[in-house]
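For this depiction, one protein chain was excluded, whereas all remaining protein chains were kept in their positions.
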Amino acid sequence: MRFFSDNAASVCQPVLNALAAANSVDTAYDDDALSQRLDGAFSEIFETDVTALWVSTGTAANALALAALCPPHGAIVCHEEAHIQNDECGAPEFYTHGAKLLLGKGDGAKLAPDEVERLAASIRDDVHQMQIGALSITQASEYGMVYSPDEVRTLGDLCDALGWNLHMDGARFANAVAHRECAPADITWRAGVDILSFGCVKNGGMSAEALLLFGDAREKAAEIRYRRKRGGHLLSKGRYLAAQILAMLDDDLWLTNARAANAGARLIAKAAPDRLVFPVEANEVFITLSADEAASLRAAGFDFYDWGIGEARFVTSWDQGAEEVRPLAEAIAAL
Amino acid sequence: MRFFSDNAASVCQPVLNALAAANSVDTAYDDDALSQRLDGAFSEIFETDVTALWVSTGTAANALALAALCPPHGAIVCHEEAHIQNDECGAPEFYTHGAKLLLGKGDGAKLAPDEVERLAASIRDDVHQMQIGALSITQASEYGMVYSPDEVRTLGDLCDALGWNLHMDGARFANAVAHRECAPADITWRAGVDILSFGCVKNGGMSAEALLLFGDAREKAAEIRYRRKRGGHLLSKGRYLAAQILAMLDDDLWLTNARAANAGARLIAKAAPDRLVFPVEANEVFITLSADEAASLRAAGFDFYDWGIGEARFVTSWDQGAEEVRPLAEAIAAL
Amino acid sequence: MRFFSDNAASVCQPVLNALAAANSVDTAYDDDALSQRLDGAFSEIFETDVTALWVSTGTAANALALAALCPPHGAIVCHEEAHIQNDECGAPEFYTHGAKLLLGKGDGAKLAPDEVERLAASIRDDVHQMQIGALSITQASEYGMVYSPDEVRTLGDLCDALGWNLHMDGARFANAVAHRECAPADITWRAGVDILSFGCVKNGGMSAEALLLFGDAREKAAEIRYRRKRGGHLLSKGRYLAAQILAMLDDDLWLTNARAANAGARLIAKAAPDRLVFPVEANEVFITLSADEAASLRAAGFDFYDWGIGEARFVTSWDQGAEEVRPLAEAIAAL
Partner (left out) sequence: MRFFSDNAASVCQPVLNALAAANSVDTAYDDDALSQRLDGAFSEIFETDVTALWVSTGTAANALALAALCPPHGAIVCHEEAHIQNDECGAPEFYTHGAKLLLGKGDGAKLAPDEVERLAASIRDDVHQMQIGALSITQASEYGMVYSPDEVRTLGDLCDALGWNLHMDGARFANAVAHRECAPADITWRAGVDILSFGCVKNGGMSAEALLLFGDAREKAAEIRYRRKRGGHLLSKGRYLAAQILAMLDDDLWLTNARAANAGARLIAKAAPDRLVFPVEANEVFITLSADEAASLRAAGFDFYDWGIGEARFVTSWDQGAEEVRPLAEAIAAL
């Protein structure tokens, strides 16, 4: 049974249906009727004017956002465990043309405000150092934790005071909203976020993510469109990406799916309260697990990642109901 | 009726079916069973060992190929009407980190060998000039013409003699093979092509193209994989791209579709033999057309692009049968 | 006798003296008293507020200017014989992160206004094409011709109308002013130039050029300073560059030197009025010359470049008086 990544989950049926339905739509690139509906659909959900662009991957979304928010000679503050630092093979550096990531700490891969202040203070205001232009946080974090609206706002206020832009990597944004049950606006633009990478793929989508621009950042849409084309990310049949995203938004499917994934994680967490390395808030569970225990779980057919020595990561997906997760929870409890 | 672009065509049913079928496959990125089948499938078609990587767009395929074939301080020879020069918003420059395109001429957007020689001679062998590292041709060309095996080989031999690499932009490669009814190998690696961008999207696919490496260029696969990830083009659910490509290859669907599109173009060509700007070999028809004539066709419901003054371009697609094309052919004949 | 390049000329004594004198100055980078004097010195000469930055090479000056005036996804219009296109190994592409040069024609390497209009019209206003952000001209041109104030203004007005920035490569700007005997302002900012690469090295300097920002472009100074540092062009002992430039400006030495070089060129031109390929306006002379004639001049000790077949280029330098040039003039006349 698969618990190694939500990237390996299936595509949900409404998305597949939407692809078939899009087959009657024409017009190339993003001039089609479906792509044109994205701004409105997201504006409704986020209760403000949103400019939305589809891309194929979260890495592309993040890198395009950062390129719009930080010049090549600038720096970007993020958590030392951030996906943009560790898992994108330098896409941020590529798209920004060489901006530098400055790394901070914080529990559960949530960037601590005092780390932001430390990094801000570490840069001399002279031409020999790359001046910080943006901060990037991940919601939910790489360790499955969720920033509260207040926590985002604290960082957003810091960015305002420092003149930085704020990007949010929302590969698991749905899981974060599903956990908080808050207004999406409360943990994004109302708290100071300029651009959000709104993830769909881990949450039942196939190959579409959305880049959402709020407030003044919307003025950067034209530039980002050039950068997207130049990065090879303007699909000629873009309507099939728009269709996926719209299907995810219809009837709040994105939240339904995320709730299902989160519920799976909670089920595991309940089975192993003493093993939890981090509180379980989204769809990831990190537990202490000896090599022998890991081996026995694998022998029983559970597939997951070791996380350093003596720990393991389990990721639950939208398509895993209690009946699929319970055997794992029971197996862990029985260790 | 749509004749403005094959990008606007629908996705063929076997591709949609393959997406649904892929839903039972897991494993992320390109480690899945479908992605792993690509090398073998293309090796069979091309009668040699091929390394195949999926990407989402032809622009990404071209740019990744060129980045692997030419250093940042190098130059790339192509036709002045090439897609990489005019329609990719600088993706080649972005992925190569600033290589320069050197432009040559040739009838029907097919690069003339003597132009290649002229450009080669125009570069001094000193550090002040970007030395040519690669040549890129489009098959079928931007004007719907097809290089014969001998024509490709002539360019391939020039590249060999000059120490250049040879890239082929095959956004409409299927249409070229369908026109020639030759072995795919004969107009690619046997004629000196190192890397081929093998197009699917214009030919009934949805969002998958293949980058095919032949011969020594296969050693560049590892580097290209890093570049692909770094460009944000490593989809986490890559199996859905592989599925599309494999569906196109099954039972030579790629050729069946291309033959259908080519047939539509021939139908139009026959209706207007005196208007043809270029011989019709693939699925594009360029004809002389006055502004009044264009207006009357549009009034009759035909959608197409003007091509400069007094000319127009009609592109036929895999999903347009004779019943859909004939009205256009008759309308042109009746002008 | 050397007529192959003014790059090979010696350094004039006042510049050497200034280096010695600068040895009593300290403070690193460009915080020293000499560097701080540049703005004022140039503002006086150009009769407006100028922000001046030293760099070591004309290539760096040009590339930094273009990077400030055009985004990575933009295009730069220049003459097809421009130094930035043919002789800088892609420095503009490197510093702009991949902007594309679009090439126009014009007599004597002076860009023709109708070519500018043609290129402007050639770009569709869509995301598939790199939109033109800047125009760059060379004064004096690569063929030793000088744009008049009206000619620059015509191009400047076009740039204004099109929303482009205007850069002037002034590697031989001194020779142009010496030819025209006009106010430097008249062929730069008053005619629409935003940034001027003000050359010293070919004109008696050693290793210092100045980047001059006019009008609104002065707001880009901070960004250019970061780019300069990042390009490795912020010399730690920058005072020795400032000293060179100030020495060139003192008592109009830059014009005195340029006049001397121009006079040499005129001397040669007078000796061969029927051979001139271009009018001689600055310090370069292009003449028709058969292979035999070239050989005989070389046998007589004259060193110069062939320029294609049947033509040759002679460059005179600030340090070549009539006594050194006359033998060449006589030898050509005697052919």
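Chains here go by letter, A, B and C, matching the order in which they are written, and residues are numbered from 1 within each.
We adopt the following convention: a contact is a pair of C-beta atoms (placed from the backbone, for glycine too) under 8 Å apart; a residue touches a chain by one contact, two chains touch by 3 or more.
Just so it is clear, the structure is predicted and the values come from calculations on it, not from any experiment.
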item: Chains in view touching the one left out; value: A, B, C
item: Residue among C:F46, C:Y143, C:F173 or C:Y226 touching the omitted chain; value: C:Y226
item: Of B:E223, B:D251, B:D306 or B:E330, the residue in touch with the unshown chain; value: B:E223
item: Residues of chain A in contact with the chain not shown; value: 72-73, 86-90, 93-94, 96-101, 127-130
item: For chain C, residues in touch with the removed chain; value: 2, 5, 7-11, 16, 19-20, 23-24, 26-29, 55-61, 63-64, 88-91, 94-95, 201-202, 206-207, 226, 229-237, 240-241
item: Contact footprint on chain B, counting only the chain that is left out; value: 29, 71-73, 97-98, 127-128, 130-131, 223, 225-230, 234
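Going forward, only the chains that are shown with their structure count from here on.
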item: Chain contact topology (line, ring, star, complete or other); value: complete
item: Angular offset of chain A relative to chain B [C-alpha, multiple of 5 degrees]; value: 180
item: Copy pair chain B, chain C: interface residue numbering same or different (half cut); value: same
item: Gap in Å, rounded to a whole number, between the CA centres of chain B and chain A; value: 34
item: Centre-to-centre distance between chain C and chain B (centres being mean Cα positions), rounded to whole Å; value: 42
item: Interface hub residues of chain C, defined as touching at least two other chains; value: 72-73, 97-98, 127-128, 130
